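This is the structure, below, for whatever I ask next.
Note that this complex is displayed minus one protein chain, with the remaining chains in position.
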Amino acid sequence: MSVLIDAETRIVVQGITGHQGTVHTRQMLQFGSRVVAGTTPGKGGQTVEGVPVFDSVQEAVDRTEANTSVIFVPAPFAKDALLEAVDAGLRLAVVVTEHIPFHDMLTMYHYAHAQGARIIGPNCPGIAAPGKSKAGIIPNVVFRPGRVGVISRSGTLTYEIVNGIKEHGLGQSTCIGLGGDPVIGTTFVDALPLFEADPDTDLVVLVGEIGGTAEEDAAEVLRTRFSKPVVAYVAGRSAPPGKRMGHAGAIIARGKGTAASKLEALKAAGAEVADFPYEIPDLVARALAERGRR
Amino acid sequence: MSVLIDAETRIVVQGITGHQGTVHTRQMLQFGSRVVAGTTPGKGGQTVEGVPVFDSVQEAVDRTEANTSVIFVPAPFAKDALLEAVDAGLRLAVVVTEHIPFHDMLTMYHYAHAQGARIIGPNCPGIAAPGKSKAGIIPNVVFRPGRVGVISRSGTLTYEIVNGIKEHGLGQSTCIGLGGDPVIGTTFVDALPLFEADPDTDLVVLVGEIGGTAEEDAAEVLRTRFSKPVVAYVAGRSAPPGKRMGHAGAIIARGKGTAASKLEALKAAGAEVADFPYEIPDLVARALAERGRR
Amino acid sequence: MVKLAEWRGKEIFRRYGMPLPRGAVVRSAAEAATAVASGAVPLPCVVKAQVLAGGRGKGGAVRFAATAAEAEAAAGAILGLEFKGERVREVLLEEKLPIARELYLSVALDRSRRLPIVMASAQGGVEIENVDDAQILRLPVHPFAGLTGYERRRIAKALGLTGGAARSLDRVLTALWGIFEREDAELVEINPLAVVGDAVIALDAKVIIEDDASFRHPEYSEVRDDRTPLEEIAREKEIAFVQLDGNIGVIANGAGLTMATLDVLQQFGGRPGVFLDLGGTDDPNKVTEAFLLMSKARPAAVFLNIFGGVTRCDTVARGLVEAMKLVPPEERFPLVARIRGNNEDEGIAILRSAGVTSLHELRESVQAAVAAAAGGRP
Partner (left out) sequence: MVKLAEWRGKEIFRRYGMPLPRGAVVRSAAEAATAVASGAVPLPCVVKAQVLAGGRGKGGAVRFAATAAEAEAAAGAILGLEFKGERVREVLLEEKLPIARELYLSVALDRSRRLPIVMASAQGGVEIENVDDAQILRLPVHPFAGLTGYERRRIAKALGLTGGAARSLDRVLTALWGIFEREDAELVEINPLAVVGDAVIALDAKVIIEDDASFRHPEYSEVRDDRTPLEEIAREKEIAFVQLDGNIGVIANGAGLTMATLDVLQQFGGRPGVFLDLGGTDDPNKVTEAFLLMSKARPAAVFLNIFGGVTRCDTVARGLVEAMKLVPPEERFPLVARIRGNNEDEGIAILRSAGVTSLHELRESVQAAVAAAAGGRP
């Protein structure tokens, strides 16, 4: 088992004929993913990397039984692409596209939620279960099958950390890059229960960033309904307090959002906290060994 | 057991200080309903028939643990009242108000649906479980506890038919008046499974009307996933074909919507069909007797 | 339900940016001449009677004009016509366009799905009921998402439009959806939507506004269908008033009960004439008003079938007896009453002592009413 995707997952790539879509379709196929279809309006009938292209997601679903989408279409059209995926009955959509207005994402999230569909992202590296499937853009080279789950708000930092786990001789069960945008479809709070329920995950590495209260919210889940060991890292401890949203943003967060607040919450919830990314593999190995002894 | 409401149901009446709200609060209390709160903005602190009035539904919920709303507020404000009920966490709202624009009701229905709340109505007589509770305006006098379920699109015709069942010496488990508006929160299709699951219902009387395809849709449920006997009546067999929606309406319905189409579908699905309302009690008694023999 | 004439529909279309033929609405032949002379209506032009009924083309209510004189003559000939019972007060003159294809496009409510539904067909210009099902795209649209890009592409495909025509369709769809949502429409229909060169243009406009939304749209209150004086009174009192071709008047409360009453009446050989539906109420004042209103319609007999919810039957009965006294002798009619609900025995007693046939069972009441209309004592 793995989280959200597995070897049976049938992927449709929306925006497959674009540069990113094509490059990552190839990478996903090399990873072993079953990319069964792509879509680009007006380009139905072509193939990309041997994958048939359709004009619409509905056609792709009808013809290939695709059940998961990876979206690469440009930001102005991303909302439409997601709604199309949801309306075609897909239950999981990984939105790689960056720079989607958060007002669009509000519609996307609440619409998908109401229809029972899950979004990963936007502006995210996606999800990978080594040896099974990848729906997204995390480099293939960092993975190795194993029993460590990874949930991260970052992109390349995730690659760095996942790679570190591999180089330490460990492997990953499933890795999800949630994306760092203001509104994301799946948060730590949403993702943690999936890993709690996954029998193939022994431990979770949680990679956070300063800003927002996602890590504090995650700590609450860890404290109340998570039984597996967690190793956490939060990037940005050296950054001066951010002011992106000005006064109103400050009162929404009310003292949360700093690295200190996040680390404290995660520690209090029982997570092992790494001060720097390169400390993570050791902490993981130690926590796994301890779990093994119990 | 009964359907949707029972003796524990805690009712808040929205628009309790209006004429209708007050009259029916009294009737519900006489029926035995636990009407625990009412709301009218600006009239918090008053009481109506001994029921405390609050300015908002949230206050009513906080103070009285109300879990079901009956809405009497005028049509221009009904959408707002329903959203307020849903946002305050109520899971069932009976909308008695008539003349709500269907565009408002589209928002109301899909919003409530997304939040996991159920609407009965609008423009409906509501729901009653004799001996337990009533949330709505069906006259108390027509009821008597028993094992016949009633689902109806009509108002006063429901009273007539429910009364006929009582006068025949039978009684009702739960009676739901769905309302006859173009968009309703709970249809036959939605309500039938509730009665199928209710151990206190032995048989269902289904009261339809010409127009729309609700009865044809219900027949599909009866055919595929309903095990209890059904007695059906459809009002309007003598009416000339309606033209309310003109050509476009006709192609949406495509030959459905007439009494003939509905009766045929219901018969084909195994329902006993009454030609006139006064035939219903006999058909019910016969079907129950037959069920008893099996 | 407020059905708008084509020219009013097109005024709304214009506000929402719908591509339309150039044209003008006129109320006299002289205005038609001026509209052509001023260049507002290019020649050749189409001259269309502004009536709500369909079938104008076959009925001589649409004509063509190649010159200003012809336009003036055509407008003059059409104005004042009576078309299917409607007097023609306005005429719409529009440029005659070189039409390549005629399409169909509409948005309405799909009650079963509880969603708006866009319908599109490449077979436009004919009544859509006569188009084969397989030729019609039915696309449910979620109100929280609006008409999305991918749905627009599906519609363009179904209509066989590409390039400039597809872009032009996009304007049409934005207008169509905007009108449906923001004007509280029940129906927005364009038939035909014409392909003209590299664009699509709305040749006709059918817009129906929902009555229940009139509190948001006072602007439509003046454009309601013509009503008879009796219908107007009934409307003001919120009583549904329907004229059929029989001779028995029916007063009932609630659409379902009213329909069931008519069903039984026909079963026993009665021919319903006027029927009044009070809605779900048993308000005694409204019963009285309906009774007085009914007397104006001069029925051969009246059957009153009220199921009492809130009000006690004796109260309703007393109101009815009082109302009977207000009816002038020449307007009196035989009355059969059936009042059910709370305190029904007292109600029946009050009516009977006032000489009204008051029965308990629906069947026997109906039979009595049919007999009364046929001249028997009710």
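Labels for the chains are A, B and C, by order of writing; each one numbers its residues from 1.
Definition applied: contacts are C-beta pairs under 8 Å (C-beta built on N, C-alpha and C of every residue); 3 or more make two chains touch, one makes a residue touch a chain.
Remember, it's a predicted structure, so these values are computed and weren't measured experimentally.
> For the chain left out of this view, which of A:H110, A:R144 or A:H168 touches it?
From the options A:H110, A:R144 or A:H168, the contact with the absent chain belongs to A:H110.
> Check the options B:H110, B:K132, B:K166 or B:R237 and report the residue that touches the missing chain.
Once the missing chain is taken into account, the touching residue is B:H110.
> Can you list where chain A touches the absent chain?
On the side of chain A, residues 23-24, 27, 75-76, 98-104, 106-107, 109-110, 123, 125, 137-139, 141-142, 152-160, 163, 180, 182-183, 187, 207, 209-210, 212-214, 217, 233, 235-239, 244-252, 254, 275-278 touch the unshown chain.
> Which residue numbers on chain B touch the omitted chain?
Touch with the absent chain occurs at residues 41, 55-57, 77, 80-81, 83-84, 87, 107, 110-111, 114.
Assume only the chains that are shown with their structure count from here on.
> Where centres are the averaged C-alpha coordinates, which chain has the largest centre distance to chain C?
Of all the other chains, the one whose centre lies farthest from chain C is A.
> Between chain B and chain C, what is the separation of their C-alpha centroids in Å?
27
> What's the distance between the Cα centroids of chain A and chain C, rounded to whole Å?
54
> How far is the middle of chain A from the middle of chain B, if each middle is the mean of its Cα atoms, in Å?
Each chain reduced to its C-alpha mean, chain A and chain B end up 44 Å apart.
> What residues in chain B touch two or more of the other chains?
In chain B, the residues touching two or more other chains are 110.
> Enumerate the residues of chain C that touch no fewer than two other chains.
Counting only residues that touch two or more other chains, chain C contributes 142, 144.
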